[in-house]
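One protein chain is absent from this view; the other protein chains keep their places.
Read from first to last, the chains carry the letters A and B; within each, the first residue is number 1.
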Amino acid sequence: MTEIFGVPTQALFGQLLIGLINGSFYALLSLGLAVIFGLLNIINFTHGAQYMLGAFCAYLLLNKLGVGYWWSLAAAPLIVGALGMLIERLMLKHLYKLDHLYGLLLTFGLALIIQGVFRNEYGSSGQPYPIPQELAGGHNLGFMFLPNYRAWVIAVSLVVCIATWFVIERTKLGSYLRAATENPALVQAFGINVPRMITLTYGFGVALAAFGGVMAAPIYQVSPQMGADLIIVVFAVVVIGGMGSIMGSILTGFGLGVIEGLTKVFYPEASNTVIFIIMAIVLLIKPAGLFGTQK
Amino acid sequence: MKHQKIAFGVMLALFAAAPLVVYPVFMMKVMCFALFACAFNLLIGFGGLLSFGHAMFLGTAGYISAHAAKMWGFPPELAILAGTFSAFLLGVVTGLLAIRRQGIYFAMITLALAQMIYFFYLQAPFTHGEDGIQSVPRGRLFGFIDLTNIFAMYYTVLVVFFAGFLLIWRTIHSPFGQVLKAIRENEPRAISLGYDTTHYKFQAYVLSATLAGLAGATKAIVFQLASLTDAHWTMSGEVVLMTLLGGLGTIFGPVVGALIIITMENYLAHLGAWVTIVQGVIFVICVLTFRRGVIGEIANFIKKPL
Partner (left out) sequence: MKVKKLAVAVTLAAAAMSAQAQVSDGIIKIGILTDMSSLYADLSGAGSVAAARMAVEDFGAAKKGMKVEIISADHQNKPDVGSAIARQWYDVDKVDVIVDTPNSGVALAVNQITRDKGKAFINSGAASSDLTGKACSPNTVHWTYDTWMLANGTGSAIVKTGGDTWYFITADYAFGHALERDTEEVVLKNGGKVLGKVRAPINTQDFSSFLLQAQGSKAKIIGLANAGGDTVNSIKQAAEFGIVKGGQSLAGLLVFLSDVHGLGLQTAQGLIFTETFYWDLNAGTRAFAKRMAAANNGKYPTMVQAGVYAGVLHYLKAIEAAKTDDGTKVVAKMKELPTDDPLFGKGRIRADGRKLHPAYLVEVKKPSESKGPYDYYKIRATIPADQAFRPEKDGGCSLVK
């Protein structure tokens, strides 16, 4: 058994793979946050709760309506995204003219409400959600046993992240969005319905969170608190990556997941805090974030 | 100013007489959180900086104070001082990191730093993680006042609370406080007038951190327990809620906010998760339609600052 720095390679690769899986969730969620913040300048604290809603949606669809995982992958983001758009129309849009901090406080309050309602109904221990039959089981890779579902998570996240980046940075629709953030009045003068675009963008960001939730349901248990602690790590990821940069969030999400996995092998006590320590260092050296531009 | 002095007198009288009518332990909890909220308000209401990580000061001071009283045998006044001082140090270190940024960036950074501190406390052996530091002795204040007597403890907390409150009052009405308000209103203009705004904001941050620490250190002695709850980010959210509800930027707002929230939590406790829901609803209502808060609305009504 070969060893690197006193750690067997088997353990190393195993934790790296787990890190990559965690990184997929970080990337998916920070992508949604970055889209919402980068294009709308809103800090969506409700993101964690919306991730949880996606997971619960999948759970309820399965248990109340018999709708399986594959349909939920499409249905849950649509449902939760629609709810998100409702929130934007009814509440968030009144706050755009105020200090951005109010947006943060409103979404924080909404997160409390959503989490509280579900905790009331379901308690804080998780509900089980089965891994879909087609993805059950796994393969022995030699250095570890990799469950198929976890490999699926990595693959899908990569695809979704790259697709989103492509749409925003390389298509006409994306350019309208980016222009609308820079100068909404001017873009509106060109006849583009800016408020509707903003609503749709918020809905899309929320849908990304919900999608992450459905992906998480089979492995992480569906529990009302599942988004609460995750969201703060995702904030740190977005700050490190650069608040407005889409590619930055994706790369940082995956990268930090891997770093966290490595820390678990070499120095497990620090695994919870390593991301925040990196954030502190990045802030000292490059306050705008690794890929961000000073606004 | 006169009406403010009247309000102060009313507050003093109410708190001094309260233990005769209300469960003293409950009122002590209110006072500790009122001090915490007032310290927080100094930073956001007067400095314009939203810190989403103030729990790190409450928690750190609580742990150091509890540890000092229990393991090092400090008398209560020295334990509280030790706790407060640790919050001061933490304020300096985190302030140096966070002050460079404004607005939402500042909020996110303080949140992330506080989360880092929380995870440190989760692991560190001296905090005993989930169990917390228990059986913290109340001790004898100055060597002769036995704090296990509920009234001795109550009036000690009263003195600490009012000392902190008066310090904040003095700060707000001083030249330093005026500059802070100027920075909150229009930072570029303050800079153009020659003020080193970063330095002023840093000082306000450290003062806010220290007083939050004072609240935490005192709370650990009163409840004889220091636990992870005080360092968790939901505690940071609670103090924001108390201040927002009471009235950002008012002097008495945070006290009223703390009183309302702690009372609500007490009465709804047996309903479990409803407390979180109600807190969320209050947040949403306050942000959408009630931005001035309770005291803010009263002050607006009588057209005088409170």
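For the reader, a short list of remarks on this structure follows.
Quick note on the criterion: a contact is a pair of C-beta atoms (placed from the backbone, for glycine too) under 8 Å apart; a residue touches a chain by one contact, two chains touch by 3 or more.
Since we're looking at a predicted model, the values are computed, not measured.
Within the complete assembly, A:Q15 is the residue of A:Q15, A:S30, A:T164 or A:T181 that touches the hidden chain.
From the options B:A7, B:A55 or B:L225, the residue with contact to the unseen chain in the full assembly is B:L225. Note on the undisplayed chain: of the listed residues A:W71, A:Y176 or A:Y220, the one touching it is A:Y220.
Those residues of subunit A that touch the chain absent from the view are 8, 10-11, 14-15, 18, 21, 119, 123-126, 128, 131, 138, 140, 144-145, 147, 149-150, 219-221, 223, 225-226, 261, 264, 268. Summarising the interface, subunit B meets the missing chain with residues 23, 25-26, 29, 122-123, 128-132, 134-135, 223-225, 227-230, 269-270, 272-273.
Convention: only the chains that are shown with their structure count from here on.
For this pair, subunit A with subunit B, the centres built from the Cα atoms lie 32 Å apart. Of all residues in subunit B, those touching subunit A in their complex are 50, 52, 97, 100-101, 103-105, 107-109, 111-113, 115-116, 119-120, 122-123, 233, 237, 240, 244, 272-277, 279-284, 286-288, 291.
Remark: subunit A residues 43, 91, 94-95, 99-102, 104-106, 108-117, 119-120, 232-233, 235-236, 238-239, 243, 269, 272-273, 276-277, 279-280, 283-284, 287 touch subunit B in the complex.
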